[in-house]
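This is the structure I have questions about; it appears just below.
Note that one protein chain is taken out, while the other chains of the complex remain in position.
As written, the chain order gives the labels A and B, with residue 1 at the start of each chain.
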Amino acid sequence: MEDEKDHALPGFEAEAKDNSRRNFLKQSTLLTAIALTPGTAVKAAEMGVGEKIAEAFEKMPIKMEVNGVAHSLSVEPRATLLDILREQLDLTGTKKGCDHGQCGACTVHVDGHRVNSCLTLGVMASGKKITTIEGLAKGDDLHPMQEAFLKHDGFQCGYCTPGQIMSAVACIREGHANSEMEIREYMSGNICRCGAYPNIVNAIQEVKAGGQAV
Amino acid sequence: MNDQLNKPSSSTGMSRIDGRLKVTGAARYSGEFTPAGMVYGVLVGSTITKGTIKSIDTKAAERAPGVLKVITHLNAPKIAGYQVEPGKPEPAKGTYKLFYNNKVLFNGQPIAVVVADSFERALFAASLVKAQYNTDPHHTSMQDNTGAFAPGGDGTTKRGTVDAWKTAPFKLEQEYIIPSEVHSAMELHAIIAKWDAEDKLTVWTKTQGVQDTRDGIVSIFKLPKENVQVNSKFVGGAFGSALQVWPHEVAAILSAKVVKRPVKLLLGRADMFTSVGYRPYTWQKIGIGATADGKLVGITHEAVGQTSTYEDFNEEPIGVSRSTYACPNVNTIYKINPLDIGSPTWMRGPGEATGAFALESALDELSYALNIDPIKLRLINYAETDPESGKPFSSKYLNEAYKLGADGIGWDDRKQKPASVSKNGWMVGYGMGGGMFGAYRDKAAAKAIMMADGTLIIQTAVSDIGPGTGTAMVTIASDVMGIPADKIRFDMGDSSLPLAPSQGGSSTTATVGSAVYQACTDLKENFQKLIGNGGTDKPDYAAVLKQHNLPKLEITVDSSGGPERDKYAMYSWSVHFVRVLVHPTTGVVKVDKVVCVADSGHIVSPKTARSQIVGGAIGGIGMALMEEVIIDDRYGKLVNNNFADYHVPVNADIPQIEALFVNKPDPYINPMGAKGMGEIALIGMAGAVANAVYNATGKRVRELPITPDKLVGMELELS
Partner (left out) sequence: MKQFQYTRALTQQSAIDAIAKPGTKIIAGGTNLIDLMKRGVTAPDKLVDINHLPLKNIVATKTGLHIGALALNSVVSENSLVLEKQPLLSMALKAGASPQLRNMATVGGNMMQRTRCTYFYDTTMPCNKRAPGTGCGAMEGINRMHAIFGASDQCIAVNPSDMCVGLAALDAVAIIAGKKGERRIPFTEFHRLPGDHPEMDNHLATGEMIVGVEIPDNNFAKNSYYLKVRDRQSYAFALVSVAAALEISNGVIKNARLAMGGVAHKPWRLFDAEKALIGKPATEESFKQAAQIAMQGAKAYQYNSFKLKLAPATITEALKHAAGLV
């Protein structure tokens, strides 16, 4: 069983454990929100809309390690990991292609596994290690999969590419790159409208055959 | 034959100059900049299809946290370019005017924009805007003939005798339908608009042409041309959807003005189906006749396409029948049917892709009627000169392309009798289809700067939507100057750079490449003059600059085609060969093998050229097997406006695709001898797949896409 402490986050671990925190939390996050958006909050207060709207300001503190860098952020629970990466952390390499889990452009690794960041709430990713396309290369040295995509022209416009590469790395790590047919199936969660699929397969096969650590 | 250039592999040739930025996530697309103080705009779409907005309640949205402004037709500032001169009548047709009045012309039409301090807040507040409407009856179905008319003229053309095909000993007449298809580029259309002063604007937007977009903005907002800066350095695919200034761009520019802050506006995927155009649904009928030995007697090609009520969209799908094959008698009829939908627009292979599906299917049907091999039938009717103008072709090696493709696919294994081959429980079939597209060359300019350290900088305002324009341009410059590609920097996607047209119509390499070629040629000549005595073949540019104590040497040239265009007919050709497997009981179709051959002149950049052909072929497979916009006509609304319900090919659908090139330079078109290939990569592919399905099963599907439901039970029908 996992250690609960690992996931217990400051401010919102669980009601069952600590009901008394709620009021404090509400107060403190409201304060945070006011600090962040003074104009609007004051406007809301003036209009006398009261707690219902004030609640909507609630942001939660989260901690995430993104590409090896620890971040403490304040986010609305409804903010997706994708939007947090792109809009708050300016990590725009992770792409928004559909925002509904239907294209794979937003694929990132969470604790080493590929997921759609558009369907992941930031608050749910709190305490986790995120790797995005920006975190794949080691300094100027490209990751072997990035090199292979370059060599085999595994893209045209480049927009689905970060998601494809994150997925391709996972595809090999998972052990799903043993044949062309298997790669095609396990890369089908990443749409490429320019039609680079055969080149992507070639790139993955080359990295797989090369046996380098991915 | 030089295998490197005629039959490149995915790793042949120079890699993309911008590839490193793309594989590391460092490439920034238009929605990925953060000017200080930026806020977020989200559009609200109409929930009815036709009528007027009675009232619109924005109060809840305005009160929602973080909202700065809600703009509707009621409070939008007047847009100068929309206004009609006093006393003049409102034009009957024209591009859609955002927030201009209370009229609703199509479902999902933007009726408001909400601006807030975060994306989440803007999106939520947009859901709170509620409109009341007066609803009028609407028509969204092509089954409703709402008064189809010919756009310009009477819509007919003829060469020789009208309907001559009817007199031929072998003839057939069939109807073909393609549903509307959506470009579905992976990058959502996005814009960031920032006013630098009252009449000075900078935008980052997804466009195929920064200068055309600048000019569009200038005309809509009546701004001084020099005050509008458009940036689009990376474009996440477009396929024709980014060739005009769309309402969402106007909305962002307008809102930025109102809230006095930079505004970012990103379309949702659902908006991508209704707000940035599509390939129109088109019904076609072809009558075709031939003599017993396969000589074409006549073709009659009729088509009716979709358009909106407010704009006439004309893409002439019937043109292919006039120009593709030698045929003495050809007549065409083309109309468009105005419906209560958003306007269609150009989509990869516009017109030709639609027309070629019908023509290449009809020719295939004729080949079976005549019992003549489909390639042979095409060779019998091979056009040695342009059938329409009578002019000689600037170059045409299509017959060689047929041979290359037939060898590549293993055409000899094909059986003329349909439904006669099966393997591992699947029916096997072969098909082919061809495409053609005009080889154009527009005006362009380029600036070439040789820096003191020997670095060459090339500048032109072109966009790259994915084909690898920068890579091709650097290759051209490298060849002319005799310096390695890594010593060349290519600047683009910026409207302040020298003239370049929008990337479209497969003309970028011919147009902009010619300007780059000329700029480099002239620059090199200037160096030769400095060197004197006729110069040297491989000048040491840095040394020459140093010797003459020059910090740099630069030149800007204008380039355009010459009179050769009047003497020759200029086209690119393609031929696609496909092997399919069709499951006899479930009707599932798998594309098993694909070989595409392009006759598109000299191949400038083999790696990216190959990818372009492969990508176009995959677009054609999507068109053939799965793409279809579906509208519930009761509501006038799309029911599959997302990637789960509107299917484009995924990796599992696509086998290895071989791209072959005739690779013979065109002597007249431009200094490189290069012709375009973006369109021909797709044109003809859908026909090739449909023809292969027929060869496999004996079942002819004339209405795309060929989904399992159209084939299931065929063994019962055919037995």
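Here, contacts are C-beta pairs under 8 Å (C-beta built on N, C-alpha and C of every residue); 3 or more make two chains touch, one makes a residue touch a chain.
Values in this document were obtained by computation on a predicted structure and should not be read as measured data.
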- Task: Kindly state which of the options B:G216, B:G435, B:G587 or B:G619 is in contact with the chain not pictured.
- Result: B:G587
- Message: Going by the contact rule already stated, which one of A:G97, A:G135 or A:G189 would touch the omitted chain in the full complex?
- Response: A:G189
- Task: Please pick, from A:V123, A:I172 or A:I204, the residue that touches the omitted chain in the full complex.
- Result: A:V123
- Item | chain A, residues in touch with the chain not shown (by the definition above) | 1-2, 4, 7-9, 12-17, 55-56, 58, 60, 76-78, 80, 99-101, 104, 107, 113-116, 119-121, 123-124, 167, 170-171, 174, 176, 184-186, 188-190
- Message: Contact with the hidden chain only, please: which chain B residues?
- Response: 47, 65, 120, 123-124, 127, 425, 583, 585-588, 590, 625-626, 630, 632, 634-635, 637, 639-640, 644-645, 647, 649-653, 707-709, 712-713, 716
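Quick note on the criterion: only the chains that are shown with their structure count from here on.
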- Item | Interchain centroid distance [CA atoms averaged], chain A/chain B, Å | 32
- For chain B, which residues count as touching chain A in their complex? 9-11, 15-16, 18-29, 32, 34, 63-67, 117-120, 124, 183-188, 234-239, 266, 268-269, 465-468, 607-608, 610-612, 614-619, 642-644, 648-652, 654-657
- Note on the structure: So, in the complex, the side of chain A touching chain B is made of residues 37, 40-41, 44, 47, 49, 53, 56-57, 76, 78-79, 83, 86-87, 90-100, 102-103, 105, 132-134, 136-137, 142, 146, 149-162, 165, 180, 183-185, 187-203
